[in-house]
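Below you'll find the structure, written out as structure tokens, and then a few comments.
Apart from one protein chain that is not included, each protein chain of the complex appears where it belongs.
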Amino acid sequence: MEYLKEIPKINYEGSKSKNPLAYKYYNPEEVILGKKMKDHLKFSMAYWHTLVADGTDPFGDGTMERPWDEETTDPLERAKIRVRVAFEFMEKMGIEYFAFHDRDIAPEGETLEESNKNLDVVVDVIEKEMKRTGIKLLWGTANLFANKRFVNGASTSPNADIFAFAAAQVKKAMEITHRLGGAGYTFWGGREGYETLLNTDMKLEQDNFARFLHMAVDYAKEIGFKGQFYIEPKPKEPTKHQYDFDSATVLSFLRKYDLMGHFKLNIETNHATLAGHTMNHEVRLAVDNDSLGSVDANQGDLLLGWDTDQFPTNVYDTTLTMYEIIRGGGFTTGGLNFDSKVRRASFTVEDLAYAHIAGMDTYAIGLRVAAKLWEDKAIEDILDKRYASYKDGIGLDIVNKKVGFKELEEYILNKKELDSNDSGRQELIESIINQYIIG
Amino acid sequence: MEYLKEIPKINYEGSKSKNPLAYKYYNPEEVILGKKMKDHLKFSMAYWHTLVADGTDPFGDGTMERPWDEETTDPLERAKIRVRVAFEFMEKMGIEYFAFHDRDIAPEGETLEESNKNLDVVVDVIEKEMKRTGIKLLWGTANLFANKRFVNGASTSPNADIFAFAAAQVKKAMEITHRLGGAGYTFWGGREGYETLLNTDMKLEQDNFARFLHMAVDYAKEIGFKGQFYIEPKPKEPTKHQYDFDSATVLSFLRKYDLMGHFKLNIETNHATLAGHTMNHEVRLAVDNDSLGSVDANQGDLLLGWDTDQFPTNVYDTTLTMYEIIRGGGFTTGGLNFDSKVRRASFTVEDLAYAHIAGMDTYAIGLRVAAKLWEDKAIEDILDKRYASYKDGIGLDIVNKKVGFKELEEYILNKKELDSNDSGRQELIESIINQYIIG
Amino acid sequence: MEYLKEIPKINYEGSKSKNPLAYKYYNPEEVILGKKMKDHLKFSMAYWHTLVADGTDPFGDGTMERPWDEETTDPLERAKIRVRVAFEFMEKMGIEYFAFHDRDIAPEGETLEESNKNLDVVVDVIEKEMKRTGIKLLWGTANLFANKRFVNGASTSPNADIFAFAAAQVKKAMEITHRLGGAGYTFWGGREGYETLLNTDMKLEQDNFARFLHMAVDYAKEIGFKGQFYIEPKPKEPTKHQYDFDSATVLSFLRKYDLMGHFKLNIETNHATLAGHTMNHEVRLAVDNDSLGSVDANQGDLLLGWDTDQFPTNVYDTTLTMYEIIRGGGFTTGGLNFDSKVRRASFTVEDLAYAHIAGMDTYAIGLRVAAKLWEDKAIEDILDKRYASYKDGIGLDIVNKKVGFKELEEYILNKKELDSNDSGRQELIESIINQYIIG
Partner (left out) sequence: MEYLKEIPKINYEGSKSKNPLAYKYYNPEEVILGKKMKDHLKFSMAYWHTLVADGTDPFGDGTMERPWDEETTDPLERAKIRVRVAFEFMEKMGIEYFAFHDRDIAPEGETLEESNKNLDVVVDVIEKEMKRTGIKLLWGTANLFANKRFVNGASTSPNADIFAFAAAQVKKAMEITHRLGGAGYTFWGGREGYETLLNTDMKLEQDNFARFLHMAVDYAKEIGFKGQFYIEPKPKEPTKHQYDFDSATVLSFLRKYDLMGHFKLNIETNHATLAGHTMNHEVRLAVDNDSLGSVDANQGDLLLGWDTDQFPTNVYDTTLTMYEIIRGGGFTTGGLNFDSKVRRASFTVEDLAYAHIAGMDTYAIGLRVAAKLWEDKAIEDILDKRYASYKDGIGLDIVNKKVGFKELEEYILNKKELDSNDSGRQELIESIINQYIIG
């Protein structure tokens, strides 16, 4: 049965096409830098936004018109229908990965037991659809923030029962991720933080968070789950302060609690900017620390102070993000997961396709431009030249730790004139980037 | 004598050129929408940034290498040399307009009299250079913020003598602007605001500001200056709160004090974003209120909270700004003034050229894309369709004020089903913009 | 029947009391500056937050434990129970005013007719309770943002039917406000703005908004409603850009569309800071333009970028707000409406009382401090001295428009030395404020 009659199979038609239901830049099989575009980009559909979100916002009700949700009032039946819609959508779009929270795919029951049973029912359907289509699971996760039991946090709750409940819930989420062959498992600590320090024992809470993650590592070993664990940084929202503030904060945490070998980062564009960073900064930092895992591909509005999770349409962002990813060697377990939601006013079924096309085409442009920059060494040559002084002489001695303050003072006192500084050439480099983008 | 040996005449070489000292997109004589590019864009050099700024920032000294400044230690002689450098630069760049503050072009003397004499000497040189080159004055202004006498404001100072001094200074600045055939005169109220409301009589200060502007209007009539007056909004910096916060605030002020007919807006990109607005919003608002005057063309960094005044290199910004300008009928007296400074690390003479090329090419791209959007009615057709319900029936009655609450209630009570809402199609429209930009 | 068994009558016990269910600073009958505290402050309960909100946020479900809501599953019956709870709460707290949206007090029906009938049923109960208790309606309003029909705005919707529906809805809301003797009627344009300028005819939308308000003015005359109309500024959220951005923007709009005589401002603390202003700035601006109407008393978190609507507990904010209100002559029709919601984690019934006590005590402290500052002329004397130069001589000539640029230039050229500037003394003044607060 076809649910998405408004959406045909989306094909690549090239940059001249006026067909809104076609890719203009994303040509999945085209080879760039020796790899297919689809293998560079590894697009993933986010189950929560595409199948579950209905346009509700803090000031208003849902707006989305989803006819398939009206076929039944039974939550479990609806969940099964949504699986079919999801896979039909991914097939038509040519999206080969997806990601989910446990509570997106199956309704929560009265008890954990019932919730787990619901999951098993739906996971059966998902498994069949995955087999049928070849679509793969990028990562799974557990929703530890929506239910009111998590009001004060999950693994950082002051209530030990809630820690225990969260543990049990993650156990199951890991099991179904494992069963579905998930390449990764993500921790986003939506309520792992505080509303006010005045009622918070931050140290105990962070210690507990670390204990929780170690339990996850142990349990993965036990069940043979080899997928990559990710932590997803976000500075605030819903809580006033979230412990996984940004990449640097998470890296500090992983180092402190001896978790560096077990976790990589799942970096989101909008979370990066909410923390005061560019996305390419966050990716660079992850790469420099051997911690780039996966990317949540959206964009924010820098004039707004909350997570807007818009589909990415800014070519500068996608170019610079893809450049850092290429520079870092490309994705291994991770991919570009559209943690992006159609605008509340984009409420039709077609908009789901338009929005994903927008995001995929924009990332395709970004990949093309970034690959060209990389091939031409347009940026790398600038860097090589700029840092040349550390490749011999006193610079190399510094790098090799052959000199200390005394030797360096002597060097300076003996040197008539310092080697002159080079211009940073920022405006020229930005011009060059524009030339690569516009052609 | 040639001062800028590093900078040749900058020519248009097309988008394939690898020559950093050439335009790739700005082709001044090319006709777009029936007008030459240079007449759409009306680029203007900002005297203060290009000739005076030296890279000083709150944490460090100047970095700029300007050999011509070392030819003499006499401030007035240096000022004259700078005029020649300025015109050589504009000639080489093909920039046909400039803008200045009184204190940029000539050194301030011990007394107002002496300052005015210095101005006369330098204005003689400028006048000759203008005649020689055909370069025109976009607007003049007075610097009422740098001298310590303006510590508490100029026309809004609590000290009436300072108001008087500012008046005398603006009188002279208007006279020289008039003498040089300036197309406009700008008021940017750098210190017209407050540091803390606790010591501020905001009402008296704003009343005085209005009195000051009325005096300017009167004096313009007296001397026959027909140039356009502009107010330039900025929300903060240097003062904590500036009275000309944003376009809406300035329009409110102009309306309150009966100044709407006399002033238009000089809108700056970076000031727009500091106030929480997009640049295209500010331009649209000005156009909608028949108040678009001129544009300060720079860009900010949305992750930073101060005025970075970077050369504009973001094609989205320039496209959307040019689109609003085209939609508003184009510039009359105003233009695109590069209130943009080279980065502190872009300290060479060549960087001045690279930076202006970056800005001019980026605006040229913006113009090309915006013109195409306009010609194709890519956006206007969407709007026409979206608002069609106000062109007949109940919508037209609303617009024509033929109905009130009672009639509308009756209409609703009688209508079985409301006409359905249309999707906003934001993602699709953003895709289309990308297609126009990337081609 | 008593619903709020956890909450006794809240009495003033003075600043030494350790009773969490007592006022420590708010002593309603105490006379300050010749007026009872309760008449200065005119506290109002916001129906939506206190009776309807359940702790739902964009990342999670409701948390609030409200036993009375479980007494019935019939929405209309529940609405009637809530009225009784509301009045019991206000009586116990000693709150004499309230404010509501139409959709808070009664459930929306399938049709406007049904919704209006529901309103009539609930308004009957409210009217009785008002009579019984003497509690008064500060203002009413219509919710034109939650229902999905308002997805693209209400009076600024591109769909004329939605404009009509909004008109009909406001008509009814005005009628019930009138019936209940409301002292005011508020317009907060939650969806009156845009998500992207690319699909927006801002001029038509703003013209329509003005037409809508004129209809309201006309209809008020027709039914004899003499309450004050308010517009409540907010810069963003839920829409990306809201037309009523801040006080200056609203004043500009009112002036442009000839509405100044009919509307005053309802200013909210958290909206002020989201727009980049202090609350006292916004109140001052309103007072200076004879437009102070009412105040939405909450506080935001300046490190967060969304409307947190917290109960006000910052004494600086309440002191400076009350100071401006006293300076402006005090409230006439308006009051301090707690547009404040208990934190999602403050989910018990007691928290409702704690939170209102927190807010009322903090405003009571603010009133006490502000009144003392006013009586002692601690600030006013500073201002008098600071602006003395405009009271005679050249300053008075400026104020009286007796001089222009020429006379002022002559004055300056003849004056040997300018009168010196005074220090702003910001740190000293801030110390003095602290001394008044701490005692």
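Letters A, B and C mark the chains in the order given here, with residues in each chain numbered from 1 onward.
By definition in this document, contacts are C-beta pairs under 8 Å (C-beta built on N, C-alpha and C of every residue); 3 or more make two chains touch, one makes a residue touch a chain.
Please read all numbers here as calculations on a predicted model, not as lab measurements.
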Among B:24, B:172, B:344 or B:368, which one is in touch with the chain left out?
-> B:344
Residue ranges of chain A at the interface with the undisplayed chain | 112-113, 148-149, 151-152, 157-165, 167-168, 170-172, 174, 195-204, 206-208, 211, 214-216, 218-219, 222, 235-236, 241, 245-246, 248-249, 251-253, 255-256, 275-278, 280-281, 284-285, 288-289, 320, 379, 382-383, 386-387, 389-390, 393-395, 398-399, 401, 404-406, 408-409, 411-413, 415, 418-422, 424-426, 429-430, 433
Absent chain, residues of chain C that touch it = 15, 20, 24-25, 273, 276-278, 302-303, 310-311, 313-316, 342-343, 345-348, 350-351, 354-355, 357-359, 361-362, 365, 423-428, 430-431, 433-435, 437-439
Even though one chain is not shown, chain B touches it at residues 55, 57-63, 145-148, 150-152, 190-191, 195, 236-238, 240, 274, 301, 303-306, 343-345, 347
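We adopt the following convention: only the chains that are shown with their structure count from here on.
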Given the contact rule stated at the top, which pair of chains has the most C-beta pairs in contact?
-> B-C
Distance from the CA centroid of chain B to that of chain C, rounded to the nearest Å?
-> 36
Please work out the Cα centroid separation of chain A and chain B, and write it as a whole number of Å.
-> 39
Would you pick out the residues of chain B that each touch at least 2 other chains?
-> 276-278, 424-426, 430, 433
